[in-house]
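Missing here is one protein chain; the remaining ones are kept as they sit in the complex.
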Amino acid sequence: MTTTVNESAPGGASRQAAGLPRLLPASPEDLRGHLARYGATPYRGRTGVLIGDIEASGLTGRGGAAFPVYRKMAIVARSRAGRKVIVANGSESEPASRKDELLLRIAPNLVLDGLQLAAEAVGATEAHLYLHYGPTGEILRALAERASRGLDGIGVTITQAPPRFLAGQETALVNRLGGGPALPTFQPPRVSERGLGGAPTLVQNVETLAHLALIARYGPRWFRAAGTDAEPGSMLTTVYRPDGKCRVVEAEIGAPLRTLLSSGAETAAWLVGGYHGTWLPMPQAVGLTLANDTLKRFGASVGAGVLVALPADRCGLTEAARVTGYLAAESAGQCGPCLNGLPRIAAGLAELAGSGHRRQTRADVERWAGLVTGRGACNHPDGTVRFVRSALTVFSSEISLHARGQCSATNRKPFLPLPNGMPTSEDDWT
Amino acid sequence: MGGTTVFWYASRATGIVALLLLTAVLVFGILVNRQGRLPGLPRFAVTDLHRNLSLLAVAFIAVHVFTAVLDTYVHIPLISAVVPFASGYERLWLGLGAISLDMMIAMIVTSLLRGRMNRILWRAIHLLAYASWPVAFAHGIGSSKDLQQGWMLDMAIGCALIVAVAVIWRLAHAARQVPRAGRVAAVFAQHTATTSRATASKQARRTGETVTR
Partner (left out) sequence: MADTLKVNPIDCTGHGVCAELLPELISLDEWGYPIVDPRPVPPVLDREARRAVAACPALALKLMRTEEPARSA
């Protein structure tokens, strides 16, 4: 596996002052190590109590949407339904993201603590773990050890997510757990109001739950010691630098991106926020930080923490076209605008990345991008359009080059990771 | 079969009209599903006609039932209109009529409650239309000497043929439907075909050739 933990992320003293790293131990930790380091799971004894701390901490979801965690918890907690469900979302459907996989491998107990604490806080009667690779050895061992010590208040069912980009979307997840395919449904109702089997369902990313487990121990002020006032805490990032290696780095929110990504002549552009994220031009974006406050000036957001520095010897336009083709193929095909728009946008981008394109292709792509935004049942068309539009802006000079049959790249090897299997049958979604 | 009362005539007449209306309702229903249009009429006309004609058909069936019950030549209990095989007279054929009517009532009630009920359940009940029509047809042919001869028989056969054609058209489309998992690939293919035709015709215009599909 190419994933490594980078403990020596730059920032030095300030990182230590902020108490980083918080989530990632130096090596995989079993239950004994976990308990020695953190102590026993600090259950509160009744529902609702922990939610106040989570609100004070300002914790937002680490799965990409950055929704305030306490709000979803409060909705589920105050429901009077007899059945309530909690799901730890470890599907990590973004192909370039590796942070959840690493977290679950080396610190599964932190995630499972968070799951149990959140379950207690909202009064969950049922708990699920939704995983990209299904039950791994580390997870099963952790669950078995916890069971033998009676640590867990509620049993956990593990379900494997299908390898689809949309499999981790909240409503698709609920559909999958309910026995159907991982296809999104229209909202309202939100899953926190009516989710699995009609029960209020709290869905949280596994990293979010790990942070929650630490806040429950050390308190909201501790959590806020890192990060910014508006966006407190730390987050796991999956970083790709021009050397081609993939690293998971825990970074303070607000850290300068240039301490995580390269920025010199060897970098063509940055991609922040993964495949629903935003391309950023170099050198204009070099001063940006890992915080939505600064990123939004360029229409970007941190998302699930995927950060890429595209090497200068690659063609960003070609990379963008490849990824867009993938995103189009991953459309659920349920909504007319997305189904019709995304493949056409992808084809248009492929034509722009080819050598010589028809004159109206650029305008066509722009028109289709406008047509699909906001008109699907989920965020897929919107995220794809954001990715495409930023690519068209950042790589516009490349488009002109390709129109004349040229390309600035000297290396044709694909850089951005994509999975191999494209969906072809209904079974691929279950 | 005897009885030349006004009730009996009314029952036979409204029954025949009901058959014609039900034929139209089924065809319009298929037309709605296929997003077909009637020449010169707006799209909402097909939907409105389907719904309104179905209510009109039920109105005619109500008169058809009540007049049959009111006719004193044979005894037909009112309940046999909805409870199959509860009539002593022509037990089988009237029973089929009741079955068909029951299905229609289910379709109409569920359609009125459509916003509040499970979509899949609504659709399953609405598919009963394909059973309800032939059962109504059998009821008509079996219980009425009128429909068994002459121009009325021709008319009944005509209705059956129209329904058959419509159903075959519907089934053919269902067979051609791309399953959800294949839809994106289909759009890709369609788009590639369109753009390569556009490129080819553009090139042909330059060279003076014609492009055939």
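Letters A and B mark the chains as written, and numbering starts fresh at 1 in each.
FYI, contacts are C-beta pairs under 8 Å (C-beta built on N, C-alpha and C of every residue); 3 or more make two chains touch, one makes a residue touch a chain.
As the structure is a computational prediction, the values presented were derived from the model and not from experiment.
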{"item": "Hidden partner chain, touching residue among A:S97, A:Q116, A:N292 or A:N340", "value": "A:N340"}
{"item": "Contacting the left-out chain in the complete assembly, out of A:T125, A:T259, A:N379 or A:T393", "value": "A:N379"}
{"item": "Residues belonging to chain B that touch the chain removed from view", "value": "32-33, 35, 42-44, 47-48, 114-115, 119"}
{"item": "Touching residues on chain A - with respect to the absent chain", "value": "63-65, 67, 169-171, 184-188, 190, 276, 303, 334-338, 340-341, 371, 375-379, 382-383"}
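Everything that follows uses one rule, which is that only the chains that are shown with their structure count from here on.
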{"item": "Separation of mean Cα positions, chain B and chain A [Å, integer]", "value": "50"}
{"item": "Contacting residues of chain A [partner chain B, same complex]", "value": "328-329, 331-334, 339-340, 342-344, 346-347, 351, 358, 423-426, 428-429"}
{"item": "Chain A partner contacts - residues on chain B that touch it in the complex", "value": "179-185, 187-188, 191-192, 195, 198-199"}
